[in-house]
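A single protein chain has been removed from this complex, and every other one stays in its place.
== chain A ==
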Amino acid sequence: MSGPGSKEPTPGRSAAPITAVPVRYPERWVAAGIILVLAAMFVHMLFTNPAFNWPFMLDNMFSEPVVRGVWVTLSATVLSMVIGVVLGIVLAVMRLSGNPVLVTVSWTYTWFFRGVPRLVLAVLFGNLAILYSTIHIGLPFDNYWMPWLGLEGDARFFEIDARTLLTGYTAGLLALSLSEGAYMAEIIRAGLQSVDKGQTEASQALGMSKSKIMRRITLPQAMRVVIPPTGNETIAMLKDTALLAYVPVTIELFYQLQAIGTRSYQIFPMLVAACLWYLAITSVLMTGQYFIERRFNRSGRGTARERIVGGAH
């Protein structure tokens, strides 16, 4: 009796669960079928094409130099990210300092290291020893001003052979770290700028010094904005450590895998091994990133709200 004409709507009448026939999507089944066939063909090839040579790959994938290469890759990732973040903080603070000298230095640095490809940087740093075969620690331009003052000798206190200081690993690490510093500087600058100006003013009004305000108030709040892209940078860096092979850093993962492949004429299996190693490590990192981001997205807010629900109210 609850037709459109009836005066009183009868509540509860239409509360029965809806059991309508859903729309069918036959094209989805067709697409899934095609993809399934393609996947089967691919797997078939994986197992029948002799170029894959799985037994050889498995034999060598976990050999001692390769596992050492994995550690080198991991250590290079961690070290270059740590140096890169510290450098990035310094560069970002310089950039926002308002001091024209610091701003220019920071800008030029970022311009250079963001503009040159990492591969080129890696090779370039591998060849820095050409520039200076020995590195002297002392007063600058001594060869000009010492004779001018009528002094003999030089103002160099000690010297290092550049080839011992700039071993492949150090040179490669330097290239990656310095490059990362430029990218982190941009990320951290955006984070610092995202913090409300009122925060700085309130801190200033309390008598806090500039450096205290940066360390205690601005940086911690910038972290929310900085952390997610830093996770991406870490994963990208892990992959970019493969560039160390071109410095060359002979103990590095990709170099080792390629070396084994070249030596035994089994290039393709070792390239597959490289893919698998990088995939495995980045998968672990991505999982970690997922949890860190989930934590930071509710940072202070979500956790705090849980606390209030559980306690204060």
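Definition applied: a residue touches a chain if its C-beta (ideal position, glycine included) is under 8 Å from a C-beta of that chain, and two chains touch if they have at least 3 such contacts; residues count from 1.
Basically, contacts and distances are computed from a predicted model.
**Student:** The complex lacks one chain in this depiction; which UniProt name from "Polar amino acid transport system ATP-binding protein", "Sulfur compound chelating protein SoxZ", "1,2-phenylacetyl-CoA epoxidase subunit A" or "NAD(P)H dehydrogenase subunit CD" does that chain carry?
**Tutor:** Record says "Polar amino acid transport system ATP-binding protein".
**Student:** Please identify which residue in A:Gln221, A:Thr250 or A:Thr282 touches the non-displayed chain.
**Tutor:** Only one listed residue reaches the unshown chain, and that is A:Gln221.
**Student:** Out of A:Arg114, A:Lys210, A:Arg263 or A:Arg294, which residue would touch the omitted chain in the full complex?
**Tutor:** A:Lys210
**Student:** Thinking of the whole complex, not just what is shown, which of A:Ala51, A:Ala202 or A:Met286 touches the missing chain?
**Tutor:** Only one listed residue reaches the unshown chain, and that is A:Ala202.
**Student:** Please output the residues of chain A touching the missing chain, sorted low to high.
**Tutor:** The list for chain A reads 196, 198-199, 201-210, 212, 216-217, 220-221, 300-301, 304-305, 307-308, 311-312.
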